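And now, chain A:
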Amino acid sequence: MSAFAAILAKDLRSELRTLQSVPAMALFSVTTFVIFRFGLDRTALFGSLAAGVLWATLLFAAVLGINRLFVAEREEGGFDAIRLAPIDRTALFAAKAAALLVYLIVLELIAVPIFALFFLRSPAALVPLAAVALLADLGLAATGTLISSMAVNSRARDLLVPLVLLPLVVPLMIAATGATEPLMAVGGPGYHRFGTWLAILALYDLIFLLVGYAVFDFLLED
Partner candidate 1 sequence: MTSFGFGLKTLSTATVVTLTAALCLVFFYAPLDANQGFIQKIFYLHVPLAMTALTGYIVGGLLAIAHLRTGERRWDAYSYVSIHISVIFSVAVLITGSIWAKASWGHWWVWEEPTLVSFLIVFLLYATYYPFRYAIEDPERQARYASVFAVTAGAFVPLNFLAVRLTPSLVHPRVLATANGGLPNSMLLTFLVCLAAIVLLWITLVKFELTAKSASGQVKRLRRALDAPAPNGPSRVAPEVG
Partner candidate 2 sequence: MPALPLGEAGRYVAAAYIVFLVLIVVYVAIMAAKLQRIERELRELAGFAETRQNPVPTGRPAAGVRGVDPTQPQTGPDPNLAPPEAVGGPGATTRGAPDV
């Protein structure tokens, strides 16, 4: 079994057993939807408002998961184990990013239907939304893993992740909401510039996966 698969399997198994990230993220999302319902005083959302509420909530829920991504490694000496093992260290980056991707997909499988239930008048947007969400999750996973690994070894780690991560994901959010907004328009899903936004998402994913791959080794040096 390759190092990547081994680490990924360990993480997923650990999450299944302890259930410490994904349920919290999902619960946080649903509660936030309720807060938005009252904060905006609306029971139905369309267009840019719908896209904004959805993506802002998913982003903040993701931050919760990203904060916890490397905690086990730090507390149980996993970093040392990786350093000592004769494997390519970027396997850790790839495995953690893949794990985070899985968490985000599961989060969305729970949160997005509930969002549609609370606020959308028709589920027609959900299928194309899946494509947007997948690409956005990939970018979020890459950047989140990178920032999380940098923050885990510093003081005030829980503060640093949101602080540094949020500006970095602004282009991601712009593209995700840009694609989602016409999907949730009043008259039914529209695809204005859908391809462009998906291209931007893909570009973001590519760049940050490459950057993460290139620099991760330096983060593990001691």
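Quick note on the criterion: a residue touches a chain if its C-beta (ideal position, glycine included) is under 8 Å from a C-beta of that chain, and two chains touch if they have at least 3 such contacts; residues count from 1.
Candidate selection criterion: all candidates are chains of the complex that A comes from, given by their letters.
Quantities reported herein were computed from a predicted structural model and do not represent experimental measurements.
Participant: Could you check which of 1 or 2 is in contact with chain A in this complex?
Facilitator: So the chain touching chain A in this assembly is 1.
Participant: Can you list the chain A residues touching candidate 1 in their complex?
Facilitator: Listed in rising order, the residues are 48, 146, 150-151, 153-157, 159-160, 163-164, 166-168, 170-171, 174-175, 178, 181, 192-193, 196-197, 200, 203-204, 207-208, 211, 214-215, 218-219, 221-222.
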